[in-house]
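Left out: one protein chain. Kept in place: all the others.
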Amino acid sequence: MPRKQAAKFTVPYLQILAPDGKVDAKLDPKLPDDTLLKLYRWMRLARALDERMLKLQRQGRLGTFPPCTGQEAVSIPAAMLMRDGDWFVGAFRELGGRLVRGEPLTATLDYYNGWEEGNILPDKNLRILPTSVVIGCQIEHAAGLAYASRFKGTDEVTVAFIGDGGTSEGGFHEGLNMAGVWKAPLVTIIQNNQWAISIPRGAQTASETLAQKGIAYGMPVIQVDGNDPLAVWVAVAEAMDRARKGDGPTLIEAVTYRLMMHTTADDPTKYRTEDEEKEAWAREPLVRTRAYLESRDLWDEAREKALLDELKDQVDQAVAEFETPKDRAPDEPFRHVYGTPHPVIEEQRREFLANLKGGEGRG
Amino acid sequence: MPRKQAAKFTVPYLQILAPDGKVDAKLDPKLPDDTLLKLYRWMRLARALDERMLKLQRQGRLGTFPPCTGQEAVSIPAAMLMRDGDWFVGAFRELGGRLVRGEPLTATLDYYNGWEEGNILPDKNLRILPTSVVIGCQIEHAAGLAYASRFKGTDEVTVAFIGDGGTSEGGFHEGLNMAGVWKAPLVTIIQNNQWAISIPRGAQTASETLAQKGIAYGMPVIQVDGNDPLAVWVAVAEAMDRARKGDGPTLIEAVTYRLMMHTTADDPTKYRTEDEEKEAWAREPLVRTRAYLESRDLWDEAREKALLDELKDQVDQAVAEFETPKDRAPDEPFRHVYGTPHPVIEEQRREFLANLKGGEGRG
Amino acid sequence: MAKLNMIQAVNLALAEAMTQDETVLVMGQDVAVDGGVFRATEGLLDRFGPERVIDTPLAESGIVGSAVGMALAGLKPVAEMQFSGFSYMMMGQFEAHVTRLRSRTHGQLTLPMVIRMPYGGGVRALEHHSESREVLYAHQPGARVVIPSGPRNARALLLAAIDDPDPVVFMEPKHSYRAFREEVPEERETLPIGKARVVQEGTDLTLVSWGAMMRPALKAAATVEKERGASIEIIDLLTIAPLDHAAIAASVSKTGRCVVVQEAPRSYGPSSEITAVINDKAFWHLEAPVKRITGYDVVTPYFGREKTYLPSAEVVARGIVETLDV
Partner (left out) sequence: MAKLNMIQAVNLALAEAMTQDETVLVMGQDVAVDGGVFRATEGLLDRFGPERVIDTPLAESGIVGSAVGMALAGLKPVAEMQFSGFSYMMMGQFEAHVTRLRSRTHGQLTLPMVIRMPYGGGVRALEHHSESREVLYAHQPGARVVIPSGPRNARALLLAAIDDPDPVVFMEPKHSYRAFREEVPEERETLPIGKARVVQEGTDLTLVSWGAMMRPALKAAATVEKERGASIEIIDLLTIAPLDHAAIAASVSKTGRCVVVQEAPRSYGPSSEITAVINDKAFWHLEAPVKRITGYDVVTPYFGREKTYLPSAEVVARGIVETLDV
């Protein structure tokens, strides 16, 4: 039967830098040399820290953490595009972006070793929200942050991240719907790394792309190769532009891959094949970025080695600092229940301290 | 920049019977006469009960309730298409559909007069879920019901309803996403009546249509004129077919209008104009359905009058039965906390009964 | 001085706070154009505009979650849950973020925000519109739970809640919205959060309650005083988390007897906590067991059976007499 159309939509796809390092000349944003060099440096740093953390964890020197290896090309370009005053709202697999925004390496280490101190930034104005372990909540926060930026008449942008699994949560839906209604300056990036612990992308949702979920909120959407930092760069830059101009939110799906285990407590051999992982390694972002730099004569083996040495030093130093014994008050939690003291909390603090002294039990 | 397409979508629109009663001959499903007559009768009955309930409420003989006037063409065709064994999962504005499925008029009256007894069906196998006052939850129930039907190897279908406002809730999202993944036999109908209490459709979401929200879950979608029972009929029949064949869920947006107040506690003059309401009355479903019947020589003024008289009797009788004093045990709630007795509840029940006797306080 | 009912007092406090502080926003379902389903936010849209009085989509978690974002950005959102019965949709945000951001960052990030919600029974409403579940919020460290009992303290406490550096759940007993009027002073008045109020001093028994139950409690006390010449000390908790242990302990230490009146189901309800606090801090003064007069551990009945479910002045009076007679 012939029917009318109420609406129609397309989901564009963007890849600029192919896995082999070949660039699509027509799409190449032609970033300045120093930008590209910085980009690569950040990616290498995130990788180096991630690898070190895995070692530390295996040696019992760090708690459980979710490795980010393979996803450097998503949060790093996005963070590099951000300005002072913008809000960075991560899920928990944006190590690179956090570093770019100014989170100290030691904070990351502290956080994953069970210390709230890891959430304290050298400067509150860095505007990096602490990790939202509870998935989905951060998108609602991001909508509110973006509302506030618009409310204050600034051109600040909020950049939020969520995983492919996270798109199934109600919070993703409620937050993005509000951002849509508010035309809030929000750029939301789905890190589609194909897995939510053991649940593959295909079992998470029946939608052909994750980008198209933005159609539900009336916002522009795009799917990009998330292992291609140039594609991410271009898509995020466009979305930010729109947001800063008051044209509202964008949803970006970055297609990437979680090359390591979900967290160090996870064993991916239970649910995926080595072949799949091997294929994914062939598409990982660092190799192609380096190839691109080399094709632009910006990089060679010697520079690579120098960089790796330098980053190793940087990570060594952070680990050393992290492992230097600190004098951390055991009763800290009692100081931060409320901003003003209350007798019930004070009484319990005294009890806590007495218990601490009274025996090893609470010590 | 030339970009590839990852996916593309259209949202079809269907109207068969125009507000003036003209039918689009190419699209007309040519329903049998008796089906059409039943359809009209159900619509008239729902309208009659709705109007009576409003009077009763205004006279203090009924509690707060949400009138359904104007939305008869949505739930009634859907319910008529349902078979034994199918599940009817309403929000709270599906009076007509409930009646079609077999909910007694007295149950509706009891329910809105503060009695759980109104949720008890003459036969549990009618498979009408009680009203879900908490918006969004019912879509998750529906996904589970539909899963169960598939699990059991039946061709049962679940038909669920939600309002335009309800589409903003996380439950809508989580339920539909699961139904999509499960290819569950679920037909979800959004009654887009333009308002969620005082919030207009445009302030609820930035999406151009509500139907397109189904794109997020990879399911077929369609927008229909929800004041056109033929369009609803055709869209629901197609969706049910798909569901029964194992081809998964569908999302239907039925565009209609809430002609009355949100509930009897609401005053719509605070937020919308009389002009808007007047225009909406010109599109309401009963008039056009009658016109269509007349054009098919199935109806005339005499038959109309006879029907109205008959329905008045039916409603009168239900109201009389509803208002006949019943002996309802005050301690009923204590019997249904659990299916097996527990001393704590029994002890409190004795206390309750003693308090009842002890004074008017609990009586 | 004006005689206001509680809904007017709430409205007044919101308007005052918004006038004083441009970062205060009001948000929720139907709070703007409609003025709120109970009219708590009536007139605010006209005075403060749609950027500060926000009609949101139908999404409780989104409302609270986005309010968290706004508060992080330096605004002071006052978010309304249309009824407490729908507030559980935001429990994830509440537990994970509202209560935690200060502690998580050792005070670097804070959330000055208020979540208002009408709660409790007695208005012949539909299902889910009549529950008392204050414990679900009170048990969670990091937020405060405030419950006014009348127009004057509602206004003073709501202003204090908006001033507070931390999240406050402000539960409004909807049965009291239009039940009575009180003089509400013209000048700004606040009450300290975390402090109970001794409504009336007495020596024979301590009667503790909060919210809408203060009315039957007061009525019962008056009856028993008249009939028995007993001297009853009455405490209105006003804040239920954190609880004012000192006020409860001091009073029960003096009177030796205590009756607590609560609308919520009995088990794991606030009166259990109050009993435990008395056990801790006034045990040796007790001359009778603490008497809990409460809703029952049943699913809140629809309004056809509501009246028999809610504690009445008569039942409270009998409880007081029983406790005096021990």
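As written, the chain order gives the labels A, B and C, with residue 1 at the start of each chain.
The rule is short, and it goes like this: a contact is a pair of C-beta atoms (placed from the backbone, for glycine too) under 8 Å apart; a residue touches a chain by one contact, two chains touch by 3 or more.
In this text, all values refer to a predicted model and were calculated from it rather than measured experimentally.
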| item | value |
| --- | --- |
| Missing chain: touched chains present in the view | A, B, C |
| Among C:Ala13, C:Leu58 or C:Met89, residue touching the chain not depicted | C:Met89 |
| Of B:Gly175, B:Pro220, B:Gly248 or B:Pro285, the residue in touch with the unshown chain | B:Gly175 |
| Of A:Gly170, A:Pro185, A:Gly248 or A:Pro285, the residue in touch with the unshown chain | A:Gly170 |
| Full-complex contact with the absent chain, from B:Asp28, B:Glu277, B:Glu310 or B:Glu332 | B:Glu332 |
| Sole contact to the chain not displayed, among B:Val133, B:Val221 or B:Val315 | B:Val133 |
| Chain A residues that touch the omitted chain in the full complex | 63-64, 112-116, 131, 133-136, 165-166, 168-171, 196-199, 203-205, 265-266, 270-271, 328, 330, 332-334, 336-337, 344-345, 348-349, 351-352, 355-356, 358-363 |
| Residues in chain C touching the chain absent from view | 60, 85-86, 88-89, 91-92, 94-96, 99-100, 103-104, 127-128, 131, 133, 135-136, 138-142, 241-243, 264-265, 267-273, 275-276, 279-280, 283, 286, 288-290, 292, 296-299 |
| Chain B, residues in touch with the chain not shown (by the definition above) | 87, 116-117, 119-121, 124, 129-130, 132-134, 136-137, 139-149, 151-152, 158, 170-171, 174-175, 177-178, 181, 332-333, 335-340, 342-345, 347 |
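Simple rule for what comes next: only the chains that are shown with their structure count from here on.
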| item | value |
| --- | --- |
| Distance from chain B to chain A - Cα centre to Cα centre, in angstrom | 43 |
| Chain B and chain C: spacing of chain centres that average the CA atoms, whole Å | 36 |
| Chain A-chain C separation of Cα centroids, rounded to whole Å | 40 |
| Residue numbers of chain C (touch at least two other chains) | 56-57, 59, 61-62 |
| Sites on chain B at which at least two other chains make contact | 168-171, 203-205 |
